[in-house]
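Here the structure is laid out as structure tokens; the discussion comes afterwards.
All protein chains but one are shown at their positions in the complex.
Order as written gives the chain letters A, B and C; numbering starts at 1 within each chain.
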Amino acid sequence: MTETLTLAKAVNAALADALEGDDRVLLMGEDIGQLGGVFRVTDGLQARFGAQRVIDSPLAESAIIGTAIGMSYRGFRVVTEIQFDGFIYPAFDQIVAQVAKLRYRSRGRVSMPLTIRVPYGGAIGSVEHHSESPESYFAHTAGLRVVTASTPQEAYSTLRAAIASDDPVLFFEPKGKYYTKGEVDRSIVRDLETANVVASGRDVTIAAYGPTVETALRAAIAAADEGIEVEVIDLRSISPLDVDTVVESVQRTGRLVVTHEAPAEASVSSELITSVVERAFSSLEAPPERVTGYDTPYPPSAVEHDYLPSLDRLLDAVDRTLGRRNSRTELDYASVMGAAR
Amino acid sequence: MTETLTLAKAVNAALADALEGDDRVLLMGEDIGQLGGVFRVTDGLQARFGAQRVIDSPLAESAIIGTAIGMSYRGFRVVTEIQFDGFIYPAFDQIVAQVAKLRYRSRGRVSMPLTIRVPYGGAIGSVEHHSESPESYFAHTAGLRVVTASTPQEAYSTLRAAIASDDPVLFFEPKGKYYTKGEVDRSIVRDLETANVVASGRDVTIAAYGPTVETALRAAIAAADEGIEVEVIDLRSISPLDVDTVVESVQRTGRLVVTHEAPAEASVSSELITSVVERAFSSLEAPPERVTGYDTPYPPSAVEHDYLPSLDRLLDAVDRTLGRRNSRTELDYASVMGAAR
Amino acid sequence: MSITVPAPDPALAAGLDCPLRVLDLDGTRLHDPLLDAHLGDIDESALADLYLDMVRVRRLDTEAFALTRQGHLVLWPPLLGQEAAQVGAARSLEQRDWVFGSYREHGFALLRGADMAEFARIWKAYAHGGWDPHEINMAPSQIIIGAQSLHGVGYAMAAKMDGSDEVALTAFGDGATSEGDVNEALVWASAFQAPVVFLCQNNQYAISEPVAVQSGGLPLALRPTGFGIPSMRVDGNDVLAMLAAGRIAVERARAGGGPTFIEAVTYRRGPHTTTDDPKRYRDEAEVEAWVAKDPIDRVERALERMGVDMDPVRAEAKVRADRLAKEFRAAAEHAEPPAAEEIFDNVYAQPSRRLERQRAEHLAFVASLAEESK
Partner (left out) sequence: MSITVPAPDPALAAGLDCPLRVLDLDGTRLHDPLLDAHLGDIDESALADLYLDMVRVRRLDTEAFALTRQGHLVLWPPLLGQEAAQVGAARSLEQRDWVFGSYREHGFALLRGADMAEFARIWKAYAHGGWDPHEINMAPSQIIIGAQSLHGVGYAMAAKMDGSDEVALTAFGDGATSEGDVNEALVWASAFQAPVVFLCQNNQYAISEPVAVQSGGLPLALRPTGFGIPSMRVDGNDVLAMLAAGRIAVERARAGGGPTFIEAVTYRRGPHTTTDDPKRYRDEAEVEAWVAKDPIDRVERALERMGVDMDPVRAEAKVRADRLAKEFRAAAEHAEPPAAEEIFDNVYAQPSRRLERQRAEHLAFVASLAEESK
């Protein structure tokens, strides 16, 4: 049975079903109870499951994660919410030095089946700290699984898998897509490591995740008009990456564009490109391209559309991989780089 | 005039000269005063400059950085110490959301001429959290400069440059090399963005930084025995990377090995390789190789030498880039990967 | 091994049972020995000035709120109801002192002289920062809850190191008291006896969460006492009490007496921000009860009781508030959006080659789009 849900409602449904199905599942975060979250993602859950299982917490991210760790020792599966991407950093130590390491440190004796939900990404016209994409920090951290979703179905199924997993999972929710609707079949089960090929093509591969998957699909449609076949891969898992699927695709297309909203430097796209180069170097017919946020802090949202990956920037990158005329064809770096040298 | 100093003493000398030269320079950190730091790097500085300028702080990393920010508003140039790599995470929010962004946020009106000293790296036989290499997190963060040093001279000159810079700088000190001696000329001035070619060669380029530079140089010597010329680049600046210098080298050698102690995933080596591929794809004769820490938490130090880049692992990677027989020549991945699928 | 704890001076934890107040709801001037000593100079004209300040602050707030509803600003966190807390505290400072506040400190920004045209740009999402911090001695507004408290303490430590008698004030909300940073700020302020004033505006909510979620129902002003920091719990809707408490704290700091914590007990009558729906978590009746404690009405009544003819005062207030509203509206409506290229500015003091490449690529990309659409 399928139903039409927004991505936000799909998350809500996954949380409700997890709470319903396992009484060791708990929700904890700021404003998630009475208010139902600033995006209403947890709407109705406290009323339905009680304030003991859907906990409005004090305003302290390190403590949200730190106390959830303590609860995990007692066998709870805590789903914590960090209200916005930009507010996860106070919890960084508890996430990278504790959550990520407790299984390792205890040689498998302590499980941290914690899920950390983080609405992330931009294009929502908001103010500072509300539009960031911090996933690369966590991708660099061994011991964490980092996943995201591009559709309501993926949100539902991936979040269920995250909560069921005995590994700690950061579940990044593309907040700019919260109100996107789609069909959801609650019986579809997904894992935490496999990428989806969401459009097939033989000329260029675009690997995307979360909010950029839709843009990539639009790029595939636009490119098709010019006779270019774009294969689009929804990575789903940001760490570990499903490099196999991307390599298999690149072996066919010979060309790769990786896109995400996060800055490029030492990021998920750096990793994916390097991994593909390591394993499919001889298949590559052009250097892989990145279409990402620039290496600046997230700008004022008045100009965020210049900062974020866009359809046109993706198409331009596709053109670059194909050696077609593109925005950099006549770019003379030497002449424009006065300031930096 | 040169003098022979250990790397630790070179850092001490840089701090002393900075304190001497500018009375707005302050030092702040845990145990840096009376004790002179757990590595004695700040030995004698409190006695010489007073407890007002070499401040033993309470035990709170977020506050060390947060109060240093406040002091920066008043024109101080604060050199903070984080006692060990693994203790920087409680300060993560203040570093990535505050220090890194204040210039941007204020449109250039607020400067953060802060230096954050961090002893990092392994091979010291210590216990958990004392041997990490967290630099990739900061490389991913726009607005920060991230530098390191491989010799006493570089430590002296780079730290002086860091303190003099109006940008916030993370200065990663390779603690495993603190007792390495070298000649130091205090008049040598270095910038914060240029890599050094420390050995020339035309077959393979190894890019290294901090503690791995010495290993890379040893690899160059060992390879020379087999008639292979290795060019070694000491990156010095981890962010931004001096991609130009590496590209120029790879254009000659066609082969690249990148090495650091930090885990590989979404790291500085991912970035460097991706950047080089973007700009020197057609020069590459083999896929670039990484020799890094594995994607696990830092292991118990009894086995750290298996985890860390070693001379043999570097030489093996050099062999791979040259298509020579190497450890993976007969590796059949499919047959060994039962557990993960 | 015995350590003697300083005798609990009532002035060191005043108002815990009942917040300090010197203006009653009906405008009666109440007497409080602690606060009165710091209000000797407040005559009718000084009180009228505070009235003018509050009216202007409120007008700025309501104008901005309306502008947001009309689509001219992207977001606004209203301070309606908190005018006395901000005006009283702000007026206890000198201009040479520094303020480190949150996103709701519009009153401080206005009174310290923030350029309204620049200020409006923050809430249009045209800029992250809205004034020159070094011009008005106020750090950019802070969205990361509590982070600024450490900056305030650091600034105060630096002022002390300089031998200056300048003071830092850091403002934050009730919710912020749960964050590690605010507590570390208390540790450091106490350890270094930093000349800092902690102003906690307890407006009863952190978004939807009533303050009891943070504190378990205890007064927030109790907290600093455990760090050895003197504390006052003040009626935050009483501008005179806030002024006096601020002065006590500022004078203590200037004189080398270290930090003070002020809990201003007040109420956020509007939504958390313009995107919030407070009906989901509180009753209209609760809001009404706080309307009756309005900080501005109270001063009007006090001035009347003092025999002041309010008509010219109100008229003057209206003129000045209108002028401010007009100025702010014009700023909001006509602000120049940033050029996209500004994305690449001010990341580093010393531009990096990496970023200059990205700038060049971006400009080339924009040019290519323009080309195409020709």
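The rule is simple: a residue touches a chain if its C-beta (ideal position, glycine included) is under 8 Å from a C-beta of that chain, and two chains touch if they have at least 3 such contacts.
Note that the structure is predicted; figures quoted are calculated from it, not measured.
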In the intact complex, which of the presented chains make contact with the chain not displayed? A, B, C
Which one, A:Leu102, A:Ala208 or A:Leu315, makes contact with the chain that was left out? A:Leu102
Which of C:Glu63, C:Asp181, C:Glu300 or C:Asp345 contacts the chain that the document leaves out: C:Asp181
Tell me, which residues in chain A touch the chain that this view leaves out? 26, 52, 57-58, 60, 62-63, 65-74, 76, 90, 93-94, 97-98, 101-111, 142-143, 145, 165-167, 192-193, 240-244
Which parts of chain C are in contact with the chain that was left out? 1-5, 16-19, 177-181, 183-184, 187, 190-193, 213-219, 222-228, 235, 265
Which chain B residues would touch the chain omitted from the figure, given the whole complex? 30-31, 33-36, 38, 56-60, 62-63, 86-87, 89-90, 125-130, 265, 294-297, 299-303, 306-307, 312-313, 316, 326-328, 330-331, 333, 336-337, 339-341
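Going forward, only the chains that are shown with their structure count from here on.
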From the centre of chain A, which other chain's Cα mean sits the farthest off? C
By C-alpha centroid distance to the whole-protein centroid, which chain wins? A
With chain centres taken as the means of their Cα atoms, state the distance from chain A to chain C in Å. 36
Round to the nearest whole Å and give the separation of the Cα centres of chain A and chain B. 29
In chain B, what residues contact two or more other chains? 62, 90, 93, 97, 101, 104-105, 142-143, 240
Provide the list of chain C residues touching at least two other chains, using ranges where the numbers run on. 127-128, 144, 180-181, 347, 352-355
